[in-house]
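Here is the structure we will look at.
Note that this complex is displayed minus one protein chain, with the remaining chains in position.
Now for chain A:
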Amino acid sequence: MLLVGDAGDFALAERSMVERLCADALTDEDRDVLSREGLLIDDGDPLGRVAYAYGVAERIGHAGALDYLILVPTLRCNLSCSYCQVSRVAERSTGFDWNEATLAAVLRLIDGLETERVKIEFQGGEPTLRPDLIRAVIDRCERIPIRQFVICTNLQRIDDDVLALFDRPDVFISTSLDGDAATHARQRTGDGATTDAFLANLRFVLDRYGPTKVSALPTVDPARLPDMDGLIDSYAAHGIDGVFLRPINYQGFARKRHAEVRELDAAWRYYHSAFVRRLIERNWEDRSRVLEETYFSICLRRVFQPGADRHVDLRDPNPVGVDYVVVDHDGRVYPTDEARMLTRSGVIDLAIGDVFDGWEAEARDRLNAHATNRFDPTCMGCAYQPFCGRDLVDDLSRYGRIDLPRHETEFCRRHLAMFDLVFELIYSADPAVRYSLARWLRLPGTPTKFGVRLS
(Lines give C-alpha, C1' and ligand atoms only; values in the text may rest on other atoms or scores of the structure.)
Protein backbone atom coordinates (compact mmCIF):
# COMPACT_ATOMS: atom_id res chain seq x y z
CA MET A 1 0.00 0.00 0.00
CA LEU A 2 1.15 3.50 -0.77
CA LEU A 3 1.69 5.74 2.24
CA VAL A 4 1.80 9.47 1.57
CA GLY A 5 2.43 12.29 4.04
CA ASP A 6 1.07 15.85 3.84
CA ALA A 7 4.49 17.02 2.71
CA GLY A 8 4.41 14.57 -0.20
CA ASP A 9 6.80 12.03 1.32
CA PHE A 10 5.77 8.56 0.22
CA ALA A 11 6.69 4.90 0.50
CA LEU A 12 5.21 1.58 -0.42
CA ALA A 13 4.49 -0.47 2.71
CA GLU A 14 3.49 -4.04 3.34
CA ARG A 15 -0.12 -4.47 4.29
CA SER A 16 0.98 -5.83 7.68
CA MET A 17 2.77 -2.61 8.52
CA VAL A 18 -0.27 -0.56 7.59
CA GLU A 19 -2.34 -2.79 9.86
CA ARG A 20 0.08 -2.20 12.71
CA LEU A 21 -0.14 1.51 12.00
CA CYS A 22 -3.94 1.46 12.14
CA ALA A 23 -3.91 -0.62 15.31
CA ASP A 24 -1.41 1.75 16.93
CA ALA A 25 0.93 -1.21 17.29
CA LEU A 26 4.02 -0.10 15.40
CA THR A 27 7.27 -1.76 16.38
CA ASP A 28 10.36 0.29 17.13
CA GLU A 29 11.76 -0.75 13.81
CA ASP A 30 8.57 0.41 12.04
CA ARG A 31 8.90 3.76 13.75
CA ASP A 32 12.52 4.07 12.64
CA VAL A 33 11.88 3.39 8.99
CA LEU A 34 8.77 5.56 8.92
CA SER A 35 10.57 8.52 10.47
CA ARG A 36 13.46 8.05 8.11
CA GLU A 37 10.99 8.45 5.23
CA GLY A 38 9.44 11.54 6.80
CA LEU A 39 6.17 9.71 7.40
CA LEU A 40 6.29 9.82 11.18
CA ILE A 41 7.67 12.36 13.62
CA ASP A 42 8.93 10.99 16.89
CA ASP A 43 8.88 13.06 20.03
CA GLY A 44 12.30 14.46 20.61
CA ASP A 45 13.02 14.91 16.90
CA PRO A 46 12.97 18.69 16.42
CA LEU A 47 14.59 18.41 13.00
CA GLY A 48 11.94 15.94 11.83
CA ARG A 49 9.27 18.39 12.92
CA VAL A 50 10.88 21.30 11.09
CA ALA A 51 11.49 19.19 7.98
CA TYR A 52 7.83 18.23 7.94
CA ALA A 53 6.64 21.82 8.33
CA TYR A 54 9.03 22.94 5.62
CA GLY A 55 7.86 20.16 3.33
CA VAL A 56 4.22 21.13 3.74
CA ALA A 57 5.08 24.78 3.13
CA GLU A 58 6.91 23.84 -0.05
CA ARG A 59 3.71 22.25 -1.33
CA ILE A 60 1.68 25.41 -0.90
CA GLY A 61 1.62 27.36 -4.13
CA HIS A 62 2.12 31.06 -3.89
CA ALA A 63 0.33 33.41 -6.25
CA GLY A 64 2.30 36.64 -6.16
CA ALA A 65 1.64 40.01 -7.76
CA LEU A 66 0.16 40.23 -11.24
CA ASP A 67 2.97 39.45 -13.71
CA TYR A 68 1.35 37.35 -16.41
CA LEU A 69 -1.10 38.73 -18.93
CA ILE A 70 -2.98 36.88 -21.62
CA LEU A 71 -4.01 39.42 -24.18
CA VAL A 72 -6.54 39.06 -27.01
CA PRO A 73 -5.89 42.02 -29.28
CA THR A 74 -8.34 40.70 -31.87
CA LEU A 75 -10.98 38.04 -32.08
CA ARG A 76 -10.67 37.86 -35.85
CA CYS A 77 -9.04 34.84 -37.41
CA ASN A 78 -8.09 33.65 -40.85
CA LEU A 79 -8.96 30.03 -40.02
CA SER A 80 -12.11 28.40 -38.78
CA CYS A 81 -11.15 25.31 -36.82
CA SER A 82 -13.83 22.76 -36.15
CA TYR A 83 -13.58 23.12 -32.39
CA CYS A 84 -12.36 26.66 -32.10
CA GLN A 85 -12.12 27.20 -28.43
CA VAL A 86 -12.43 30.86 -28.52
CA SER A 87 -15.29 31.68 -30.55
CA ARG A 88 -13.50 33.49 -33.27
CA VAL A 89 -14.97 35.77 -35.88
CA ALA A 90 -14.25 36.02 -39.58
CA GLU A 91 -11.14 37.86 -40.67
CA ARG A 92 -13.11 40.66 -42.31
CA SER A 93 -15.42 41.41 -39.41
CA THR A 94 -15.17 44.81 -37.79
CA GLY A 95 -15.43 45.80 -34.16
CA PHE A 96 -13.57 42.80 -32.79
CA ASP A 97 -10.16 44.41 -32.31
CA TRP A 98 -8.91 46.56 -29.46
CA ASN A 99 -9.82 50.16 -30.17
CA GLU A 100 -7.61 53.07 -29.13
CA ALA A 101 -9.19 53.35 -25.73
CA THR A 102 -8.66 49.63 -25.06
CA LEU A 103 -5.02 49.78 -26.12
CA ALA A 104 -4.46 52.83 -23.94
CA ALA A 105 -6.02 51.03 -20.98
CA VAL A 106 -3.89 47.92 -21.54
CA LEU A 107 -0.76 50.07 -21.65
CA ARG A 108 -1.81 51.72 -18.39
CA LEU A 109 -2.23 48.28 -16.90
CA ILE A 110 1.33 47.43 -17.95
CA ASP A 111 2.62 50.69 -16.47
CA GLY A 112 1.07 49.69 -13.19
CA LEU A 113 2.75 46.28 -12.92
CA GLU A 114 5.00 46.16 -9.90
CA THR A 115 7.16 43.15 -10.68
CA GLU A 116 10.66 42.55 -11.95
CA ARG A 117 9.45 40.10 -14.56
CA VAL A 118 6.53 39.87 -16.89
CA LYS A 119 5.16 37.25 -19.21
CA ILE A 120 2.68 38.20 -21.87
CA GLU A 121 0.88 35.77 -24.09
CA PHE A 122 -0.93 37.03 -27.18
CA GLN A 123 -3.96 34.94 -27.97
CA GLY A 124 -6.81 35.35 -30.33
CA GLY A 125 -8.42 35.14 -32.70
CA GLU A 126 -5.19 35.34 -34.62
CA PRO A 127 -3.07 38.00 -32.92
CA THR A 128 -0.68 38.38 -35.86
CA LEU A 129 -3.47 40.08 -37.76
CA ARG A 130 -2.58 43.05 -35.54
CA PRO A 131 1.21 43.22 -35.25
CA ASP A 132 0.91 46.93 -34.47
CA LEU A 133 -0.93 46.17 -31.22
CA ILE A 134 1.58 43.48 -30.25
CA ARG A 135 4.43 45.87 -30.86
CA ALA A 136 2.82 48.62 -28.81
CA VAL A 137 2.52 46.25 -25.85
CA ILE A 138 6.06 44.91 -26.19
CA ASP A 139 7.50 48.42 -26.43
CA ARG A 140 5.67 49.43 -23.30
CA CYS A 141 7.30 46.62 -21.30
CA GLU A 142 10.79 47.98 -21.89
CA ARG A 143 11.18 49.18 -18.27
CA ILE A 144 10.60 45.69 -16.84
CA PRO A 145 13.94 43.85 -16.52
CA ILE A 146 12.85 40.30 -17.37
CA ARG A 147 10.35 39.95 -20.20
CA GLN A 148 8.95 37.07 -22.13
CA PHE A 149 6.39 37.30 -24.91
CA VAL A 150 4.59 34.38 -26.46
CA ILE A 151 2.66 34.81 -29.68
CA CYS A 152 0.07 32.07 -30.11
CA THR A 153 -0.38 31.92 -33.83
CA ASN A 154 -1.71 29.57 -36.48
CA LEU A 155 1.37 30.45 -38.59
CA GLN A 156 -0.75 30.73 -41.73
CA ARG A 157 0.80 34.00 -42.83
CA ILE A 158 4.08 35.61 -41.82
CA ASP A 159 4.50 39.07 -43.27
CA ASP A 160 7.41 41.43 -42.64
CA ASP A 161 5.85 43.06 -39.58
CA VAL A 162 5.22 39.70 -37.98
CA LEU A 163 8.68 38.46 -38.87
CA ALA A 164 10.23 41.50 -37.22
CA LEU A 165 8.38 40.56 -34.03
CA PHE A 166 9.44 36.91 -34.25
CA ASP A 167 13.05 38.00 -34.68
CA ARG A 168 13.13 39.55 -31.21
CA PRO A 169 15.00 37.33 -28.75
CA ASP A 170 12.32 37.87 -26.09
CA VAL A 171 9.52 36.64 -28.36
CA PHE A 172 8.50 32.98 -28.47
CA ILE A 173 6.15 31.28 -30.90
CA SER A 174 3.43 28.89 -29.91
CA THR A 175 1.37 27.14 -32.53
CA SER A 176 -0.93 24.21 -33.09
CA LEU A 177 0.07 21.07 -34.92
CA ASP A 178 -2.66 18.48 -34.73
CA GLY A 179 -0.73 15.55 -36.16
CA ASP A 180 -0.09 14.52 -39.72
CA ALA A 181 -1.15 16.75 -42.59
CA ALA A 182 -4.51 15.02 -43.02
CA THR A 183 -5.48 15.39 -39.37
CA HIS A 184 -4.32 18.95 -39.29
CA ALA A 185 -6.33 19.71 -42.42
CA ARG A 186 -9.43 17.99 -41.08
CA GLN A 187 -9.39 19.79 -37.74
CA ARG A 188 -7.99 23.15 -38.68
CA THR A 189 -7.19 24.33 -42.14
CA GLY A 190 -9.85 22.57 -44.14
CA ASP A 191 -7.74 21.99 -47.24
CA GLY A 192 -4.35 20.83 -48.42
CA ALA A 193 -3.06 24.11 -49.76
CA THR A 194 -3.70 25.94 -46.49
CA THR A 195 -2.09 23.08 -44.60
CA ASP A 196 0.94 23.21 -46.86
CA ALA A 197 1.29 26.92 -46.23
CA PHE A 198 1.23 26.29 -42.47
CA LEU A 199 3.74 23.44 -42.64
CA ALA A 200 6.07 25.53 -44.78
CA ASN A 201 5.87 28.38 -42.28
CA LEU A 202 6.45 26.03 -39.35
CA ARG A 203 9.52 24.65 -41.08
CA PHE A 204 10.66 28.19 -41.82
CA VAL A 205 10.47 29.39 -38.21
CA LEU A 206 12.08 26.21 -36.90
CA ASP A 207 14.96 26.54 -39.35
CA ARG A 208 15.35 30.20 -38.56
CA TYR A 209 15.17 30.03 -34.77
CA GLY A 210 15.58 26.43 -33.70
CA PRO A 211 13.19 24.40 -31.56
CA THR A 212 13.78 26.25 -28.28
CA LYS A 213 11.89 29.26 -29.55
CA VAL A 214 8.97 27.42 -31.06
CA SER A 215 6.47 25.26 -29.24
CA ALA A 216 3.50 23.43 -30.67
CA LEU A 217 0.48 21.75 -29.16
CA PRO A 218 -1.81 19.19 -30.70
CA THR A 219 -5.50 19.44 -30.04
CA VAL A 220 -6.75 15.89 -29.96
CA ASP A 221 -10.30 14.91 -30.75
CA PRO A 222 -11.27 12.13 -28.33
CA ALA A 223 -13.89 11.02 -30.85
CA ARG A 224 -11.22 10.43 -33.46
CA LEU A 225 -8.07 9.63 -31.54
CA PRO A 226 -5.08 9.93 -33.84
CA ASP A 227 -2.55 7.18 -34.42
CA MET A 228 0.05 7.68 -31.72
CA ASP A 229 3.15 7.07 -33.78
CA GLY A 230 1.80 9.29 -36.53
CA LEU A 231 1.30 12.09 -34.05
CA ILE A 232 4.69 11.60 -32.40
CA ASP A 233 6.39 11.43 -35.80
CA SER A 234 4.84 14.66 -36.97
CA TYR A 235 6.42 16.38 -33.95
CA ALA A 236 9.71 14.52 -34.08
CA ALA A 237 10.05 15.34 -37.77
CA HIS A 238 9.99 19.02 -36.85
CA GLY A 239 12.56 18.57 -34.10
CA ILE A 240 9.99 19.27 -31.38
CA ASP A 241 10.45 16.87 -28.46
CA GLY A 242 7.72 18.05 -26.10
CA VAL A 243 4.09 17.30 -26.91
CA PHE A 244 1.36 18.76 -24.71
CA LEU A 245 -1.63 16.56 -25.48
CA ARG A 246 -4.72 18.65 -25.23
CA PRO A 247 -8.18 17.14 -25.54
CA ILE A 248 -10.75 19.23 -27.30
CA ASN A 249 -12.11 21.51 -24.70
CA TYR A 250 -15.83 21.42 -24.88
CA GLN A 251 -16.30 25.06 -24.06
CA GLY A 252 -16.98 27.75 -26.59
CA PHE A 253 -18.43 26.75 -29.92
CA ALA A 254 -16.92 23.32 -29.48
CA ARG A 255 -19.55 22.65 -26.85
CA LYS A 256 -22.20 22.85 -29.52
CA ARG A 257 -20.42 20.72 -32.07
CA HIS A 258 -19.00 18.06 -29.81
CA ALA A 259 -21.81 17.39 -27.41
CA GLU A 260 -20.53 13.87 -26.81
CA VAL A 261 -17.17 14.99 -25.36
CA ARG A 262 -18.30 14.27 -21.82
CA GLU A 263 -18.67 10.58 -22.62
CA LEU A 264 -15.32 10.51 -24.29
CA ASP A 265 -13.37 11.45 -21.21
CA ALA A 266 -12.59 7.85 -20.32
CA ALA A 267 -11.32 7.13 -23.82
CA TRP A 268 -9.14 10.17 -23.51
CA ARG A 269 -7.59 9.05 -20.24
CA TYR A 270 -6.81 5.69 -21.74
CA TYR A 271 -5.24 7.29 -24.80
CA HIS A 272 -3.11 9.60 -22.68
CA SER A 273 -1.67 6.80 -20.62
CA ALA A 274 -1.00 4.67 -23.71
CA PHE A 275 0.69 7.69 -25.27
CA VAL A 276 3.04 8.09 -22.30
CA ARG A 277 3.90 4.39 -22.45
CA ARG A 278 4.59 4.65 -26.14
CA LEU A 279 6.95 7.58 -25.53
CA ILE A 280 8.82 5.47 -22.99
CA GLU A 281 9.31 2.73 -25.57
CA ARG A 282 10.44 5.14 -28.23
CA ASN A 283 12.87 6.92 -25.91
CA TRP A 284 14.41 3.57 -25.04
CA GLU A 285 14.71 2.52 -28.67
CA ASP A 286 16.27 5.79 -29.78
CA ARG A 287 18.43 7.35 -27.05
CA SER A 288 19.42 10.28 -29.22
CA ARG A 289 16.39 12.32 -28.19
CA VAL A 290 13.99 12.54 -25.31
CA LEU A 291 10.33 12.84 -26.21
CA GLU A 292 7.90 13.84 -23.52
CA GLU A 293 4.28 14.60 -22.86
CA THR A 294 4.38 17.91 -21.08
CA TYR A 295 1.47 17.51 -18.69
CA PHE A 296 2.60 14.10 -17.53
CA SER A 297 6.06 15.53 -16.83
CA ILE A 298 4.54 18.37 -14.85
CA CYS A 299 2.59 15.90 -12.69
CA LEU A 300 5.64 13.71 -12.25
CA ARG A 301 7.80 16.64 -11.20
CA ARG A 302 5.14 17.76 -8.73
CA VAL A 303 5.58 14.47 -6.90
CA PHE A 304 9.32 14.90 -6.36
CA GLN A 305 10.17 18.51 -6.93
CA PRO A 306 7.64 20.88 -5.42
CA GLY A 307 8.01 24.35 -6.82
CA ALA A 308 9.98 23.20 -9.88
CA ASP A 309 7.30 24.34 -12.29
CA ARG A 310 5.40 27.51 -12.13
CA HIS A 311 2.44 26.04 -13.90
CA VAL A 312 -0.87 27.73 -13.34
CA ASP A 313 -2.92 24.75 -14.55
CA LEU A 314 -1.90 22.55 -11.66
CA ARG A 315 -1.10 24.17 -8.35
CA ASP A 316 -2.63 24.42 -4.94
CA PRO A 317 -4.10 26.70 -3.92
CA ASN A 318 -5.00 27.82 -7.40
CA PRO A 319 -6.56 31.25 -7.01
CA VAL A 320 -7.86 32.97 -10.11
CA GLY A 321 -7.41 36.57 -11.17
CA VAL A 322 -4.44 37.23 -8.91
CA ASP A 323 -1.09 36.67 -10.62
CA TYR A 324 -2.49 36.37 -14.13
CA VAL A 325 -5.53 37.67 -15.98
CA VAL A 326 -6.93 37.62 -19.49
CA VAL A 327 -7.85 40.81 -21.34
CA ASP A 328 -10.34 40.18 -24.12
CA HIS A 329 -10.76 42.01 -27.43
CA ASP A 330 -13.34 44.33 -25.86
CA GLY A 331 -11.27 45.10 -22.77
CA ARG A 332 -13.22 42.79 -20.50
CA VAL A 333 -11.04 40.97 -17.97
CA TYR A 334 -11.35 37.27 -17.14
CA PRO A 335 -9.60 35.15 -14.55
CA THR A 336 -8.58 32.49 -17.11
CA ASP A 337 -8.82 31.85 -20.81
CA GLU A 338 -11.36 29.10 -20.15
CA ALA A 339 -13.49 31.61 -18.26
CA ARG A 340 -13.41 33.87 -21.27
CA MET A 341 -14.55 31.10 -23.58
CA LEU A 342 -17.20 29.99 -21.18
CA THR A 343 -18.62 33.46 -20.99
CA ARG A 344 -18.50 33.82 -24.72
CA SER A 345 -20.43 30.60 -25.19
CA GLY A 346 -23.16 31.95 -22.96
CA VAL A 347 -22.86 29.37 -20.18
CA ILE A 348 -22.09 31.77 -17.39
CA ASP A 349 -20.62 35.26 -17.14
CA LEU A 350 -17.22 34.97 -15.50
CA ALA A 351 -15.79 38.38 -16.33
CA ILE A 352 -14.30 39.96 -13.23
CA GLY A 353 -14.24 43.48 -14.62
CA ASP A 354 -12.59 45.38 -17.41
CA VAL A 355 -9.33 47.02 -18.20
CA PHE A 356 -10.85 50.51 -18.00
CA ASP A 357 -12.19 50.51 -14.48
CA GLY A 358 -10.23 47.59 -13.04
CA TRP A 359 -11.69 44.55 -11.40
CA GLU A 360 -13.56 43.79 -8.32
CA ALA A 361 -11.43 41.84 -5.90
CA GLU A 362 -14.28 40.91 -3.58
CA ALA A 363 -16.22 38.51 -5.79
CA ARG A 364 -12.97 37.00 -6.97
CA ASP A 365 -11.74 36.45 -3.44
CA ARG A 366 -15.00 34.83 -2.48
CA LEU A 367 -14.44 32.32 -5.28
CA ASN A 368 -10.77 31.96 -4.35
CA ALA A 369 -11.64 30.96 -0.81
CA HIS A 370 -12.41 27.60 -2.41
CA ALA A 371 -9.30 27.43 -4.59
CA THR A 372 -7.57 24.70 -2.59
CA ASN A 373 -7.94 20.95 -2.33
CA ARG A 374 -6.38 21.03 1.13
CA PHE A 375 -9.60 21.11 3.10
CA ASP A 376 -11.83 19.31 0.65
CA PRO A 377 -13.29 16.24 2.36
CA THR A 378 -12.53 13.94 -0.56
CA CYS A 379 -9.06 15.29 -1.26
CA MET A 380 -8.09 15.14 2.41
CA GLY A 381 -8.47 11.41 2.21
CA CYS A 382 -6.72 11.10 -1.12
CA ALA A 383 -3.11 9.98 -1.36
CA TYR A 384 -2.49 12.39 -4.21
CA GLN A 385 -3.60 15.57 -2.44
CA PRO A 386 -0.06 17.00 -1.98
CA PHE A 387 0.60 16.66 -5.72
CA CYS A 388 -2.82 17.49 -7.14
CA GLY A 389 -4.56 20.85 -7.48
CA ARG A 390 -7.86 22.53 -8.01
CA ASP A 391 -9.52 24.09 -11.04
CA LEU A 392 -12.56 26.17 -10.20
CA VAL A 393 -13.23 27.25 -13.74
CA ASP A 394 -13.16 23.69 -15.05
CA ASP A 395 -15.77 22.69 -12.51
CA LEU A 396 -17.91 25.69 -13.41
CA SER A 397 -17.65 24.93 -17.09
CA ARG A 398 -18.70 21.33 -16.69
CA TYR A 399 -21.17 21.47 -13.84
CA GLY A 400 -22.03 25.12 -13.33
CA ARG A 401 -21.00 24.76 -9.68
CA ILE A 402 -17.89 24.18 -7.63
CA ASP A 403 -19.32 22.16 -4.76
CA LEU A 404 -19.77 18.79 -6.39
CA PRO A 405 -18.10 16.00 -4.44
CA ARG A 406 -14.58 15.96 -5.85
CA HIS A 407 -14.63 12.38 -7.01
CA GLU A 408 -17.63 13.11 -9.20
CA THR A 409 -15.71 15.68 -11.22
CA GLU A 410 -13.76 15.11 -14.40
CA PHE A 411 -10.85 17.07 -12.94
CA CYS A 412 -10.59 14.49 -10.18
CA ARG A 413 -11.04 11.47 -12.44
CA ARG A 414 -8.37 12.77 -14.79
CA HIS A 415 -5.86 13.47 -12.05
CA LEU A 416 -6.57 10.29 -10.18
CA ALA A 417 -5.78 8.39 -13.38
CA MET A 418 -2.74 10.57 -14.00
CA PHE A 419 -1.21 9.99 -10.57
CA ASP A 420 -2.12 6.30 -10.68
CA LEU A 421 0.03 6.13 -13.78
CA VAL A 422 2.78 8.26 -12.22
CA PHE A 423 3.05 5.93 -9.23
CA GLU A 424 2.79 2.78 -11.28
CA LEU A 425 5.78 3.99 -13.29
CA ILE A 426 7.67 5.17 -10.20
CA TYR A 427 7.59 1.61 -8.88
CA SER A 428 8.32 -0.03 -12.21
CA ALA A 429 11.50 -2.07 -12.41
CA ASP A 430 11.66 -1.74 -16.20
CA PRO A 431 14.91 0.03 -17.16
CA ALA A 432 13.14 1.72 -20.08
CA VAL A 433 10.67 3.31 -17.68
CA ARG A 434 13.41 4.42 -15.30
CA TYR A 435 15.34 5.92 -18.19
CA SER A 436 12.44 8.09 -19.36
CA LEU A 437 11.42 9.12 -15.86
CA ALA A 438 14.97 10.24 -15.12
CA ARG A 439 15.07 12.35 -18.27
CA TRP A 440 11.65 13.89 -17.61
CA LEU A 441 12.78 14.71 -14.08
CA ARG A 442 15.93 16.32 -15.55
CA LEU A 443 18.37 14.08 -13.66
CA PRO A 444 21.97 13.70 -14.72
CA GLY A 445 21.97 9.91 -14.38
CA THR A 446 19.31 7.24 -13.96
CA PRO A 447 18.58 6.18 -10.38
CA THR A 448 18.17 2.49 -9.65
CA LYS A 449 14.89 3.25 -7.93
CA PHE A 450 12.51 6.15 -7.59
CA GLY A 451 10.43 5.02 -4.67
CA VAL A 452 11.11 3.25 -1.41
CA ARG A 453 9.53 -0.06 -0.35
CA LEU A 454 9.19 -0.67 3.35
CA SER A 455 8.98 -4.15 4.71
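Observations, loosely collected:
One rule holds in what follows: contacts are C-beta pairs under 8 Å (C-beta built on N, C-alpha and C of every residue); 3 or more make two chains touch, one makes a residue touch a chain; residues count from 1.
The definition used in the following text is that contacts and distances are computed from a predicted model.
Missing from the rendering is one chain, named in UniProt as "Radical SAM superfamily protein" (options: "Nitrate reductase-like protein NarX", "Radical SAM superfamily protein", "Cytochrome bd-I ubiquinol oxidase subunit 2 apoprotein" or "sn-glycerol-3-phosphate ABC transporter ATP-binding protein UgpC"). The chain omitted from view is touched by exactly one of A:Pro46, A:Gly112 or A:Pro145, namely A:Pro46. Interface note for the absent chain: among A:Arg36, A:Arg208, A:Arg310 or A:Arg453, the touching residue is A:Arg36.
Across A:Ala104, A:Leu163, A:Leu441 or A:Leu454, the single residue that touches the chain missing here is A:Leu441.
Remark: the omitted chain is touched by one listed residue; of A:Ala308, A:Ala361 or A:Met380 this is A:Ala308.
Annotation for chain A: contacts to the undisplayed chain at residues 9, 36-38, 45-51, 54-55, 58, 304-308, 438, 441-448, 450.
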